[in-house]
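One protein chain is absent from this view; the other protein chains keep their places.
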Amino acid sequence: MKKLSPRLKNIPRRATMNALLLVFILIYPLTTGLYQIDTMAKVIPLMIFALSADLLWGYTGIMSLGQAVPFGIGAYIAAISNNVSAGIPSYMRTYGITEVPAVFRPLTNPYLGTAFAILIPCLLSFMIGRLLLTGKVRGVFVSLITMALSNVLMLAVNNAQRFTGGSNGVNNVSRPSLFGHILSITENYYFVALIAALLFAVCAALTSTKFGKVLGAIRVNENRVAFIGYNVTSYKVFVYVFSSALAAIAGILYARTCGMVSPSLTGLRLSILVIIWIAVGGRGNLTGALFGCLLLNGMERIMAGIIGDAWEFVIGIILLLIVFCVPDGLIGTLLTARPGLKKKEAANG
Amino acid sequence: MAILPIQLMNGLFAASVLLLVSIGMVVIFGNMNVVNLAHGEFIMAGAYTAWGLCELGLPFSLSVIGAFALTAILGALCERLVIKRFYARLEETLLATYAISVIMTQIARLLFSSMKKLVPLPVSGGLSIGSLVFPAYNFVVIAVAVFVVLFVCVLFYKTGLGKKIRAIRQNRQMAQCLGINTAVTDTISFGLGCGLAGLAGAIIAPLKIVYPAMGSAYLMDSFSTVVVGGVDSFVGTAMASGLISESTSVLGGFMSEIYAQIIVLIGIILVLRFRPNGLFSKEKR
Amino acid sequence: MADTILELMDVTVDFKGFLAVDAVSLSVGRGEVRTIIGPNGAGKSTLIDLITGKTRLKFGKIVFDGADITLRPPHEIAHAYGIGRKFQGPNTFFDMSVFDNLLLALRGSTGVGKSIFYRRTDDARGKIDDILRIIGLEDKKDTLVSALSYGEKQWVEIGMVLAQDAKLVILDEPTTGMTADETYKTGEMIRAMRKDRTIIVSEHDMDFVRQVAETVTVMNQGKILAEGTFEEIRQNPEVIRVYLKE
Partner (left out) sequence: MKSIFKRVAAAVLIGAMLPGVSACGESDAGSADEIKIGLIYAHSGSAEMIESLSEKAALLAINEINDAGGINGKQLTAVSEDWESDEAKATEKAKKLYLQDGVNIILGTCLGTGTQAVRSVAEENGKLFIAPTAGSGEDESPNMIFTGGTTYTFTKELIPFMAEKFGNRVFCVGSDYYYPVRIEAQTKALIDQIGGELVGSAFLPMEATDCSAVITKIMQAKPDFVYANVVGSTTATFYQQMKEYGLDIPIASVITSEMDAITLGGEYISGSYSAFNWFASSENPLSVSFLENFEKAYGRDDMLKVNATITASYSSIYLIAEALKSANSQSTDDLKAALATAEVDTPQGMFSVDAENAYYAKNYAMIIEWNDQARPVTVFASENQLPAEPWPVLLFPNGKP
């Protein structure tokens, strides 16, 4: 027992938490009505989104304030693809567009549409990553540049009304269809949950490899990693692109569940929110990101029912409490015994 | 009518506004290395304070000074209660200041029931230069901006307080060893930064509607300006606000405002990428 | 000592007019333990930064094991050419276990793809166990580095350099902050690891230098002042002048 590291000892505890969460998600639809199921089906993609940001921020220490960029682009491409595969959307018709514009033509195929919705954000992130994550730009500047990028995207999406529906966004997006059958609310819930579970498994596997350790090492001491022979930039770019892919998938599922997309999905607010979810849950252990997202989204809805629009005030207070009292986040604190505790245990044992 | 002189004049006015809203951030971000996401909310607080003081019957100039003082006190309070625990911890500061910004916005909504109120223009009417007419208040804003930069420069480079703040920036431990009370100096400089934001809020209040969420529009702008200017340099920030505003204004004269904004933003991103020390900073390590 | 492994030719580093390293030429033979000493600010650390690619030189050329490594990026110098470096002061991954720190430093599998599909082999485990034995931390291999003492952290770093399986190991003031006892133990470690490696040590502690040194290079104000055995250097009047002046 004495030789086990605190980390290793906590793996069962984390597994328990994940299992609890899984059970909760599986039985939730049995306990409640369609509206709640649909709302939860909207929160689950946000949990995937939280995973993507946790890989980037929690594991690698890159604090992007533009994580909504791949999320939003994925959501938009999926929504437009869904619209144009059914005909010409009404907002295009007002511009006298009578056939699908050439740039959108590949999107009329739903499978290609989904592929593009994942690939284009990845490609963009690859380019941004190559430009940004080279070691020349560090810390807060990465945050500021990504923040500016999400501003640019939001302005552009809002302005390109002819193609994106402008401020009204893209509406009438149907739920995902499998084998020609459009999923019902409950089916969609389980579909989204299944994808989330798979992606969680992928992330968990990825972070438990040596690769995951390198990411942690980069967060702690980027310089040292380079001097033991790792190309830090390519690691960072890989994580950035991978997390963008996750964010894009989250965006696609969100758009299809929600039934619409709007420019605010690309904006700064969502990027900040996801950071907050992770901070509340705890960084760098995936489970914390999931719980943080679930807790805050659930709380927001309950409190909006009780105290109306003042709930944001309460969120502010909670955030302050977290930063003050449990800086490792709720789940993070439950999971990790700090070295101080370890020493005490050693002394006792 | 020649369009360029008008655009340049408008750009100068916009630059003054930008400079005013950014200069507090030079103190807080540049000199204390704190990323203050509540910066916009201090601007909002300043605007509301100025409005309140005007309603009480104070002349506008005194209201502006009052707004500076009150937001400075508010900022110092925030520093004492929250910020001081998180120095040199970027992520915690981001979260804590975001929490502060949310709380401030909500308090403003409760206090002012979200109604938009307008501070009357202290001087109205146009002043003409040659054949061109510009709002008289624009010149007031420009003058205040110049004054504020001079004031802050003198404060930072000619007074003991300024020397202390700069000493702490360069080497906190050494400054402590030299007997500088770093805690008090931190509180004062954070208060100063917030007070400058409040002052900016008071000055722009007559130009627009005052409402609880008004601050968020200025956050990105002031970050960009400060970073392009070289983070801790007042003169650099002044030049950066000039550059950004003039290019937005001049570009906006020839194309859509939206495209002008997008182009300038992309320009800022490139500057951040290739000159992270800013366009105008000389000292590089 | 005819076989040269590292050759610096006329290298110069210019920090905005200040020549931290001024036209230094240096050659280190294969299997040698070279000690670099000199007062603070003499340019020792900068010289090491140069070799490992952290600092870019202005003029000159660096040849390592027959290959020109001038201006190569740090990760390439570390991985492809095999130069390991221990920083001044502990520079580890503090929230990982000692074992993980060594595992990360282990040579090979540094690419993104390779690291994802990396499986720990018995070979690797054996190698890490060997290193743990050398640095004397066998029973602390699962402890977080942040919970170790200062000296132990330094040893973890030395272990990481060993794990890199480097042809050339550069140690930047490895004994800073150590007790006399720990310093001695470190010296023994260095002697133990030199058998198939070339080692460059920059150091202040003269007892330590005496313990490990074969050839000593003395630097002052960015230039090489003298070079020779420890005894030669000790009697060199120039060196005495520089050190006494301090």
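To keep things simple, chains are lettered A, B and C as they appear, and every chain counts its residues starting from 1.
The working rule: a contact is a pair of C-beta atoms (placed from the backbone, for glycine too) under 8 Å apart; a residue touches a chain by one contact, two chains touch by 3 or more.
All figures in this text were calculated on a predicted structure; none of them were measured in a lab.
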Only these shown chains touch the missing one, namely A, B
Per the whole complex, from B:86, B:137 or B:190 the residue touching the absent chain is B:137
In the whole complex, of B:107, B:121, B:235 or B:279, the residue touching the missing chain would be B:121
Only one of B:214, B:244 or B:269 touches the unshown chain, namely B:214
Interface residues of subunit A toward the undisplayed chain are 24, 31-36, 38-39, 42, 90-91, 93-94, 96, 98, 155, 158-159, 161, 165-169, 171-173, 258-260, 262, 264-265, 291, 294-296, 298-304, 308-309, 312, 318, 321-322, 325-326, 328-331, 333-334, 337-338, 340-341
Even though one chain is not shown, subunit B touches it at residues 1, 3, 6-7, 10, 13-14, 17, 109, 114-118, 120-121, 124-126, 128, 133-138, 204, 207-209, 211, 213-214, 217-218, 248-249, 252-253, 256-258, 260-261
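One rule holds in what follows: only the chains that are shown with their structure count from here on.
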Contact graph of the chains (line, ring, star, complete, other): line
Subunit B and subunit C have mean C-alpha positions lying a whole-number Å distance apart equal to 48
Residues in subunit B with touches to at least two other chains are numbered none
Multi-chain contacts in subunit A, i.e. residues touching at least two other chains, fall at none
Listed in rising order, the residues of subunit A that touch subunit B in the complex are 57, 63, 131-132, 136-141, 143-145, 147-149, 151-152, 155-156, 158-159, 268, 272, 275-276, 279, 309-310, 312-313, 315-317, 319-320, 322-324, 327
Subunit C residues touching subunit A in their complex are 52, 54, 73-76, 78-80, 84-85, 87, 91-97, 100, 103-105, 107, 109-112, 115-118, 139, 142-144, 146-147, 160, 164
Per the touch rule, the subunit A residues reaching subunit C in their complex are 3-8, 206, 209-211, 213-214, 216-217, 220-221, 223-232, 234-235, 238, 339, 342-343
